[in-house]
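Below is a structure I'd like to ask you about.
In this view, the complex is presented without one of its protein chains, the others remaining in place.
By written order: A, B and C. Residues from 1 in each chain.
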Amino acid sequence: MRAGASTAEIDRLVQELQSWGLSPEKIVGSHKVVLGLVGETAALDMTRLEKLSSEIEQVLRVERPFKRASREYRHGQPSAIRVATPNGTVSFGQDLPLVVIAGPCSVESEAMIVETAARVKASGAQFLRGGAYKPRTSPYSFQGHGESALALLAAARQASGLGIITEVMDTPDIEKVAEVADILQVGARNMQNFSLLKQIGKQPKPVLLKRGMAATIDDWLMAAEYILAAGNPNVILCERGIRTFDREYTRNTLDLSAIPVLKKLTHLPVVVDPSHGTGWSEYVPAMALAAIAAGVDGLMIEVHPNPQKALSDGPQSLTPEQFTDLMGEIRSLALHRGR
Amino acid sequence: MRAGASTAEIDRLVQELQSWGLSPEKIVGSHKVVLGLVGETAALDMTRLEKLSSEIEQVLRVERPFKRASREYRHGQPSAIRVATPNGTVSFGQDLPLVVIAGPCSVESEAMIVETAARVKASGAQFLRGGAYKPRTSPYSFQGHGESALALLAAARQASGLGIITEVMDTPDIEKVAEVADILQVGARNMQNFSLLKQIGKQPKPVLLKRGMAATIDDWLMAAEYILAAGNPNVILCERGIRTFDREYTRNTLDLSAIPVLKKLTHLPVVVDPSHGTGWSEYVPAMALAAIAAGVDGLMIEVHPNPQKALSDGPQSLTPEQFTDLMGEIRSLALHRGR
Amino acid sequence: MRAGASTAEIDRLVQELQSWGLSPEKIVGSHKVVLGLVGETAALDMTRLEKLSSEIEQVLRVERPFKRASREYRHGQPSAIRVATPNGTVSFGQDLPLVVIAGPCSVESEAMIVETAARVKASGAQFLRGGAYKPRTSPYSFQGHGESALALLAAARQASGLGIITEVMDTPDIEKVAEVADILQVGARNMQNFSLLKQIGKQPKPVLLKRGMAATIDDWLMAAEYILAAGNPNVILCERGIRTFDREYTRNTLDLSAIPVLKKLTHLPVVVDPSHGTGWSEYVPAMALAAIAAGVDGLMIEVHPNPQKALSDGPQSLTPEQFTDLMGEIRSLALHRGR
Partner (left out) sequence: MRAGASTAEIDRLVQELQSWGLSPEKIVGSHKVVLGLVGETAALDMTRLEKLSSEIEQVLRVERPFKRASREYRHGQPSAIRVATPNGTVSFGQDLPLVVIAGPCSVESEAMIVETAARVKASGAQFLRGGAYKPRTSPYSFQGHGESALALLAAARQASGLGIITEVMDTPDIEKVAEVADILQVGARNMQNFSLLKQIGKQPKPVLLKRGMAATIDDWLMAAEYILAAGNPNVILCERGIRTFDREYTRNTLDLSAIPVLKKLTHLPVVVDPSHGTGWSEYVPAMALAAIAAGVDGLMIEVHPNPQKALSDGPQSLTPEQFTDLMGEIRSLALHRGR
C-alpha cells in the first residue's frame, strides 16, 4: 500500500480479497503496510488486483519457492522478532543490537544450570540455552534429563531473569516445552521433520530453526516457510555448520557466507552458532567475531562451568572465564560495527 | 555358545547374567545360539564371563559404536527379516532370494493404487510402496492424503495380496500406520528423528530405515541401533543416495559401495532405492542391476501408471511397462548371481 | 549426411565450409558420415547450412557446453577407441567386449612388474597398469621410479604382449611416456591441469582421463573437450570415486550412476577403477561387478604380487590369486550381460 494508506481502505481491501477466497496477511512496517497473499495465486490477474484500490502502490509476484520467508514478501523490510523475557523484551533483527545466547549443551543439574545462568548473565548474555531433550547419535549416550530438566530451566529463568531457549524433538512435547521456553529450538537433525514444523508453527512462541547438516539455503528457507505458513511469523534462522569432506580439524564447516546470502533473500533474523559450527572451543572466538563482521543478528555460544566433565559436547564449550573474555571482544566489535 | 549347547544350560546362563543386572538377548542361529549383552559391560571381566559355563565357546567384545547392529553381535551370522504378507511370508536377507518393492511415490486414489498394485504384482513384486504421509520440501506441495490414504493401501493390500510398506512421519501416527502396513518406513529426512526411532522400536512391525542425505555409515547404523535397542530387531536398511557436490544430472549420488561395506559391518539386510538414488527413471534400470551385482538383498522402485501426471516424483517413476521389462532383467541377473 | 551420401559431395561440402572459415571434422560411422563444426558457429544460419547440399539429412546445434564430447556431436553413435598392443588391437566402447586393465599402483622393480604382467595376462587382462611417476600427497612418500620405470614397463610389455597404460604428470614428460605407453593416463589431481590436457591432445596416443575428486560430470567432459579440441579424439573416461562427507570405510565414493549418465551425454567409452574408488581390496569385487551390470566398457584394477609390501596403495590391491578369482566372476557376468 502507499505510505499513508488509510486503515479503513486497507480493511476494505482485506475483506474484498477474502471474498475472493484468499487469506491476506497484513504486515505493518514503519512507513507502509504490505498485504501478503499466498495460496492459489498463480491465476490471479495482477492488473485486476492493482485496480482494486487507488491506495495500492505496487503488486509484486514472489518468484522464489519460499513466499512468506522471502525478502520481497515484506517489500525489502527486515523482520524484528520480539521476545518477552523476565528482564524485558529482547529483539532479534537487522540493524538491531546483537543478541547473545549462552549456556551448556545440556542441563545437568539445578546447581549447574543456575550457576551458568548467573555467570553468562553477568557477562552480558540475554538468553540461556540448555538442552532438556538431547538428540544424540548413539542411543547409549546421555539423552538429556527430559521433562525434569524443564523445571530446572524454569528455576534458572526465575533466578537470572534470562530468556530460555531449548530444543523440542517431538510433537507431543511442544506444549510442555513452550510452558518454560521463551524461544523453542528446532535442531539440525529435525530441520525437515515437517510434522514438527507444522505443529510448532501453530503455537505462538518464537522458533529458532537450525540449518540441517546437508540443507541448502533453499531447503532451510522452505523449512522456515512451513512454520510461517502454519501461522507463526517469529522464526529466527541459526547457521551451525554444514557437513563437508573435511572433518579432520572442525566438526562441521561453518558457512558464514550464509549471512549475507540470507540478508538478501529473507527478512528473517540470522543467528550463528560457532560452537557446533567448529566443534572446538579454541576456534569459537575467531568465528564469533567473524560472524559479527559478516552482519549476523545474534550468536549462540556453548558455555559450561566445567567443560572437561560435561555430559555432552565438552570440547566445544567455553569456560565462564573464556566466555567473559570473548564477550569483551564481542561488545567492542559489535560497537564498532554499529550493533 | 558351543554348537549343541543345551537349552537348559543356556537358560541357566541367562538367569545368572540377569542376576548380575544384565539383560542378555538370545539369538538363535541355524547352528549355534549367541547371547548378546549390551549395557554397562565396560567393566565386565571377560575371563570371569568365560568361566561361567563350559558350554561357552567364546566371549567377544564389540568395539564399534553400534552393538546390536554389528555383525559381531551375531558372530558373523546375517539376519533374515521375515515379513508376513497376505500372499505368505517374505524374507529379506543375505543369500536369500531378492525382494522387490514397487509402487508410486504417493497414494493418489483408490483406482490408481489398486491398479498399480495389480500391475507390479503381475510383474513379480512382493511389496507395494505408496506414501500416505509425504515429506515435501515445500509446504505448498501435495502433502499426501494422510489417514484416508491408509484405507486405500489396505484396499490394495486386500485386492493384490502384496505386503504394504509406507512411511511414518510422526510418533502419534505410528499406531494407525502399523494397522495397515506390513513394513513401516522411516524416511531419509527423519533418519535422526530419535523420538520417532525410539517409538517405532517399541512396536513389532519390521522397519525400513532410509539413509539420511548426509548420514555416514556410522550415523546410519547408530540410527538402526536406536530401533534395535528399543526392542525391535527387524530393521532393513535402505540406501537411497547421498548429497554431494554434483546434482546436475542426478538428484543424489547413489552409494552402492555401501552394500559391501554394510555386509561387512552389520547383519541387517540391505535394500537399494535407485529411483530416489538417481531421480530419473532412465537411470533406474542400470542402477537396479548394479545393486544386484553388488550383493543387495532387495530393491525399492517407483512405478506410476502415468508418471507425467504424478502428484509427486513423476520424473523418477517407471511406467508399469518399463517396470515389467526391468523385472525381466532383474530376474535374469538375480538368477545368475544365485539370488 | 544422408546414408549413402557420396564422398565427392561430402568433400565438396567440407571445402565449402572451409571457405567460410570453419574447420569441419568428418566422423565416419557404420551407416552415415557426420560433419562436426566447432568454433564461431553461434551466428550461423541453420537454414542456410541445410541448403548447402541435398545430401544433408539434418543440421543440429549442440546446446551443451561440451561439443566434441557430446553424444549429439556424433548423432548418437558411440565411439570405439582402438588401441594397438603387441597382442593386437583392443577396442574400448559401448556394446564391445569388456576390457580389463590390471597391475600395481607403482612399478617397483623389473622382476615385480614382469611377473605381475604375466600373472594378470594369464587371468585375462589386456592391459598392464603401473605408475612410473606417482602423484603422492606427501613429498616424503615414494614418488615412483620415474624415467627408469618406463624402461621396466617396456620390458613387461615385450615379455607379456600386454598394452601399457601409465600416468603423465607434467608436459615435459609426455614424449618419453608416449614412447612406451599405449594409453597415456591423466590422473584425478591433474584433471584440470589444462596445460597438460592441451599438450596431451596434440599427440596421437589414446588418453585415459580420470575424474577429479570434486569434478562434476560437466567439469569432466569439459576436460575431455580440451583434449578433443586439441586434435586427439581418443579419450577414455575413468570414474575413480569422488570425495564426499563419508570417508570412514571407503577412501572415496564410487559414483556408478556416472556410467548411465555418461552413456547418455557422451560418445566416449567409460572405465571404472574400483580400487581407488573404494580404497580397500575387499570391496573391489562387488564394485567391479556392479560396474559391469551398470554398463561399463572397461575396468581398471590394482593387482600386486605382495600387497602387504607394496610401496603405495597396498590396502586396495588384490593379490594375483584374488584377481584370478575375480576375473572368473567378471567373465561370467560380462557374458551374461552380452559383453
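Quick note on the criterion: a contact is a pair of C-beta atoms (placed from the backbone, for glycine too) under 8 Å apart; a residue touches a chain by one contact, two chains touch by 3 or more.
Predicted model, so just to flag it, every value in this text is computed and none were measured.
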item: Touching the absent chain when the full complex is considered, from B:51, B:247 or B:309; value: B:247
item: Residue in contact with the excluded chain [from A:100, A:256 or A:303]; value: A:256
item: Sole contact to the chain not displayed, among A:175, A:246 or A:321; value: A:246
item: Full-complex contact with the absent chain, from A:125, A:196, A:217 or A:268; value: A:217
item: Touch with the omitted chain, as defined above, among C:19, C:47, C:138 or C:308; value: C:138
item: Touching residues (missing chain, whole complex) on chain B; value: 214, 243-245, 247
item: Touch list for chain A against the chain that is not drawn; value: 214, 216-218, 242, 244-246, 248-250, 253-257, 259-261, 264-265, 277-278, 282-283, 286-287, 289-295, 332-333, 336
item: Where the unshown chain meets chain C, residue by residue; value: 38, 65, 67, 133, 135-140, 143, 169-173, 189-190, 192-196, 198, 212-214, 218-219, 222, 225-226, 229-230, 243
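The working rule: only the chains that are shown with their structure count from here on.
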item: Chain occupying the middle, per Cα centroid; value: B
item: Length of the line joining the C-alpha centres of chain A and chain B, rounded to whole Å; value: 35
item: Whole-Å separation of chain centres (CA-atom averages), chain A against chain C; value: 50
item: Per-residue multi-chain contacts in chain B, two or more chains; value: 214, 218
